[in-house]
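Only one protein chain is missing; all other protein chains are in place.
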Amino acid sequence: MSKKKHRHLRKKGMPPGTLVYTGHRAVGEPLHVTTVWYGDEEHLLREHYAPEFVAKPEGVTWVDVRSLGNTEFIARVGQDFHIHPLAQEDVLDTQQRAKLEEYDNGLFFILHYLHLDAETLELSSEQLALFIGKNFLVSFQEDADDTFHDIRKRVCEGVGRLRRKNPDFLAYSMIDAVVDHYYLVLDELGNAIDGLEEAFHHKADGISPLDKARIFRMKRTASQIRHFLLPLRDATLRFYRSDSELIDEGTRLYLRDVSDHVTQILDSLDNSRDLLTNIESLYQAEVSNRLNNVMRLLTVISTIFIPLSFVAGIYGMNFDYMPELRWHYGYFTVLGGMLVAMIAMLWYFRRKKWI
Amino acid sequence: MSKKKHRHLRKKGMPPGTLVYTGHRAVGEPLHVTTVWYGDEEHLLREHYAPEFVAKPEGVTWVDVRSLGNTEFIARVGQDFHIHPLAQEDVLDTQQRAKLEEYDNGLFFILHYLHLDAETLELSSEQLALFIGKNFLVSFQEDADDTFHDIRKRVCEGVGRLRRKNPDFLAYSMIDAVVDHYYLVLDELGNAIDGLEEAFHHKADGISPLDKARIFRMKRTASQIRHFLLPLRDATLRFYRSDSELIDEGTRLYLRDVSDHVTQILDSLDNSRDLLTNIESLYQAEVSNRLNNVMRLLTVISTIFIPLSFVAGIYGMNFDYMPELRWHYGYFTVLGGMLVAMIAMLWYFRRKKWI
Amino acid sequence: MSKKKHRHLRKKGMPPGTLVYTGHRAVGEPLHVTTVWYGDEEHLLREHYAPEFVAKPEGVTWVDVRSLGNTEFIARVGQDFHIHPLAQEDVLDTQQRAKLEEYDNGLFFILHYLHLDAETLELSSEQLALFIGKNFLVSFQEDADDTFHDIRKRVCEGVGRLRRKNPDFLAYSMIDAVVDHYYLVLDELGNAIDGLEEAFHHKADGISPLDKARIFRMKRTASQIRHFLLPLRDATLRFYRSDSELIDEGTRLYLRDVSDHVTQILDSLDNSRDLLTNIESLYQAEVSNRLNNVMRLLTVISTIFIPLSFVAGIYGMNFDYMPELRWHYGYFTVLGGMLVAMIAMLWYFRRKKWI
Amino acid sequence: MSKKKHRHLRKKGMPPGTLVYTGHRAVGEPLHVTTVWYGDEEHLLREHYAPEFVAKPEGVTWVDVRSLGNTEFIARVGQDFHIHPLAQEDVLDTQQRAKLEEYDNGLFFILHYLHLDAETLELSSEQLALFIGKNFLVSFQEDADDTFHDIRKRVCEGVGRLRRKNPDFLAYSMIDAVVDHYYLVLDELGNAIDGLEEAFHHKADGISPLDKARIFRMKRTASQIRHFLLPLRDATLRFYRSDSELIDEGTRLYLRDVSDHVTQILDSLDNSRDLLTNIESLYQAEVSNRLNNVMRLLTVISTIFIPLSFVAGIYGMNFDYMPELRWHYGYFTVLGGMLVAMIAMLWYFRRKKWI
Partner (left out) sequence: MSKKKHRHLRKKGMPPGTLVYTGHRAVGEPLHVTTVWYGDEEHLLREHYAPEFVAKPEGVTWVDVRSLGNTEFIARVGQDFHIHPLAQEDVLDTQQRAKLEEYDNGLFFILHYLHLDAETLELSSEQLALFIGKNFLVSFQEDADDTFHDIRKRVCEGVGRLRRKNPDFLAYSMIDAVVDHYYLVLDELGNAIDGLEEAFHHKADGISPLDKARIFRMKRTASQIRHFLLPLRDATLRFYRSDSELIDEGTRLYLRDVSDHVTQILDSLDNSRDLLTNIESLYQAEVSNRLNNVMRLLTVISTIFIPLSFVAGIYGMNFDYMPELRWHYGYFTVLGGMLVAMIAMLWYFRRKKWI
């Protein structure tokens, strides 16, 4: 949260379009840039920014920028590829929602790569921005990890349809890879929920107060994932339906497919949330149930022994004239009466299923 | 859940459109394929895949593939009928939502056959995929059971309108049969709810903690069915409204009818869910009510006997000079006073309707 | 519920459009059919099915079929008036939602006549189906009661606008009569809710557990009525907005009016549901409140007498050397101290408004 | 409620469009009618119905009918101004929702004037109906109060734009006056809520069970207001957007403004409802909190004195051989031990913040 605050304190009074990086990475981190140029038959790979590929009239140039600390470099790439200043600003402001924006010279797509820690259920996200032009694609990643390594490998090895298609298909492949990762995140969450449910049904001595905090964390995580997915669904849907001429008809079917996947993931997430709500209400019922049990025990004990104690108290009084005290079998009579009363009450509670 | 994970672990880095079966059936299970060709007057039936029917210029060819373990075979059928790779992939990925997709050469419909175990209320689902072309229909079923046996029989015997119509009507008949089965599932659920409600009103000693778990299971099942029905409603509606030239005007009325049925089922499901919510709140009220009863008993007993015990304690004190102790009828006076107090309190609690 | 199940067990494997009656009436019940033909100046009335009126080129023929046990007869009427098989099927399947369907030769309207038992709050419904053609109207009623007796009387006596209008106006009059009856049902429900609220505010000794069950029944009934009204609203709206040439411009204003009425009834129902929710939460608050009162009494009694009993217990100990016991006014001192403590505690609880 | 029932009992079997008054006023109440005709330069005012103004070719005629007991008169006015029978029926049926209806010769607007009793929070409503024609406006009010006195004064005095405009602007002025009154109603409600909240934070000894009933009444009132506002918003929006040629372009801006006001009021009402929900949950928390306090006191007292009483009981036993009883300082030792235990427990409960 504090990052957001800094951002706007720094930015207040600046004209719109000023480039300021707002993410969690340290400013000045070394840049990782890979440039690939590929045509139907050949490809060229550079492990640095290769401005000489920018104006290549044919084939596709893909510049992959990892880590955003160097704003001057971002600005330079933006200038080389004529990326609109607002898009450049969005690349650096890593609190964006997923979206598709159409500019005169390209499409701008923002989405997030999620990671869920299976242990703590903490969700971390990395913002990815793609700018898709006529024969180039520039991708900006917040972190230095090479998320799209597999795709670059496929491009270089010429496997599948990638080499024969335009940058829109490359963008599709990248989005598809990121969306596929959402399944993993949902699986982690699903496993955690299953574990909780399992624990619920098997623990003989019921539930611990910790469970509540765990349900809370899961609900929060599910709600966070949902906040990433909802705009992503809109964005993929608009990508698929966009009438931009940068999108090939053949690619459109693939975009429909990835949009379908996002809907499917959202559906599955809603399922998980329903389940969590159900588990939470089970938890509440269990808590009530245990309170009932505690109160029942207290009531049984009190109902049996308080009246008996009273009787004992009666015969503990020191009146001079208490004829029962003189009877030879008075004590045993009283003991016997108490036993009978006790048994009667136990039988009554047993019939009421309290014990 | 673990299956999904495997899928994506296996698929990560693969190009899109790679065929991987993700269902619960063992890979390599024997294939069950039935091929039927029929025209207005005649029909041919083969209990295996009959590629010679593929290119028949007239009549309708229906290939029914049951169990999806053999991905090479799926790919071959896909190639023979020019099914798009993404559709092929969806056939094998059995975590799909119901949907209708339009391809250049056909309509692709996915839906699920549900089964509800009346005892455990566990819901199981089988994914069905239909590819409807100009004069053919290919159906893929996850399991080996011959779900569409009745329809094939009607085709072969030439009963009803089936033989005189195009593949769209065959598809309609299959969807209708599956949707009809949803009624049965809802009936099972409805019976279970009725049973629960009945039990609620008749059990003299109220409710057991088990009931809560049963309500929970029912709510979960209802929520799962809903997750199957919602996309199915969209899919049937889009089928009915599609302007594809593969759909005959005469068939459209039937598609409207089946779409209506799905809406009706959803409606009935919402009714059941309302009922479950109501029952749950009744359950909660009953739990509170019982806690109240327990506490009332405890309070009645304590309020009567704790003060009386105190009085008995008073006269159990060992002070040298306690004049009442010397009175001849002191003991009986105290006993009498206690009796009066007890009766007064009983009368008070009775008036307050506590006992 | 069991009826639905039977239906689909019977129907499974049958081609679509097979006529099977699924209602609660016994199959084979005697038919009640009334046929009316009317023009601007004259009318003819037959208390049976009069096929000779079917093809009359002018005027309006109204066939009113009551009870659906005889499926052959339904089929014959359907054939005479060219009613689509799917519409015929819907006439007999009495689990339909209200709807308007447009066929080539007519409009098909389904709605329900509701009856609410004021005592038990049980809701019963009768399905009505209207098929409106160019110069005829066929109405099918599930029960033998003559629901539309008043309308027929108006037709025969030539009162109002009915005689001068087309079948669409006759259909409007029938729908209006049914919708008017919904007001009565809502009034019954409203009265019951008022009674409950009244009881709530006046009962001195609060609420009985039975009230909860009554709230539950009311909520269920309201939810059922809603499930009838929601599709009816859509159906009347679509009727009013339909561009079918069977609907006269002059009638459209009347259809708008009846559609308005349905919206108004839904509104009033939502009001009732809000009220029920409010009453339920009042009930919960009352239950909590009473638990608080019970616990407060218990706490007051215990807090006063448990410490005093302890003091009495102290002086009931049998130590040889307990100087207070020897004091002459020891007993009265202790008694006085106890009295003071008791009064102090009573004052404290009074100040805290516990007693 | 009973009125509605009467209405439909009376109306059942009558043809649609029959005029029956359904409001709460006595039938036969004296009529109050004011007729105004005005042009740019002059105006004529009659304190009765002036049929001679009906057909005036220029200027605007405004007939204001107050109290609806005389149905013949309503019918006559309706005939004079060619008001559609269904609109006439709606004028008399005072259970209408706010709405705008377009007829061939005019616009028909229904809305309600609300009054909130600040003391009891009872909401009362008066239905107003406006029929706006080419150069006339007829307004029907349920009650005899002269709600539009100010507007008539402005018309007669020629203040503002009223005189220079068509009847649509007159209608706007009337709707605006009614909508302005909604602000007052919301203010009353807001004040009541503020008072409740204030009381909540200041009352030292917390809340009384009466508060719950007050929250309940407020929620019911808010819900009732909402049921008036929601259709009014739709009606004003449709008025503003209507393409009727009776609405001047210049007036449209004003209609947009009044529609904006209704939205603003709804917004403010939703704010109040949120606040009430919040207060209710605070109330619930306070009730739980007090139960906790009660139980805590009970537990502290019991935990301290029950074990000590037990110890006292031990030394009250009458065994022949109990060496401690013979010790000279036995009594004081036990008393001292008890004191230490008591202090220890008090310290423990203090640390746990129970006391």
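The chains carry the letters A, B, C and D, assigned in the order they are written, with residues numbered from 1 in each.
Here is the rule we use: a contact is a pair of C-beta atoms (placed from the backbone, for glycine too) under 8 Å apart; a residue touches a chain by one contact, two chains touch by 3 or more.
The structure displayed is predicted, hence computed values, not measured ones.
Across D:124, D:244, D:271 or D:333, the single residue that touches the chain missing here is D:271. When the whole complex is considered, the residue among D:20, D:144 or D:322 that touches the unshown chain is D:322. In the full complex, subunit D touches the omitted chain through residues 150, 153-154, 159-162, 172-173, 176-177, 180-181, 183-184, 186-187, 190-191, 194, 201, 253-254, 256-257, 260, 263-264, 267-268, 270-271, 274-275, 278, 281-282, 285-286, 288-289, 291-292, 295-296, 298-299, 302-303, 306-307, 309-310, 313-314, 316-322, 351-354. Contact residues of subunit A toward the unshown chain are 1-2, 4-5, 7-9, 11-13, 15-17, 84, 86, 90, 95-97, 99, 101, 103, 205, 209, 212-213, 216, 219-220, 223-224, 227, 231, 280, 283-284, 287-288, 290-291, 294-295, 297-298, 301-302, 305-306, 308-309, 312-313, 315-318, 322, 324-331, 334-335.
Rule of thumb we're sticking to: only the chains that are shown with their structure count from here on.
Separating the CA-averaged centres of subunit B and subunit D is a span of 42 Å. With centres set at the average Cα position, the gap from subunit B to subunit C is 26 Å.
Those residues of subunit B in touch with two or more other chains are numbered 288, 291, 295, 298, 302, 306, 309, 313, 316-318, 322. Counting only pairs that meet the touch rule, the chains in contact are A-B, B-C, C-D.
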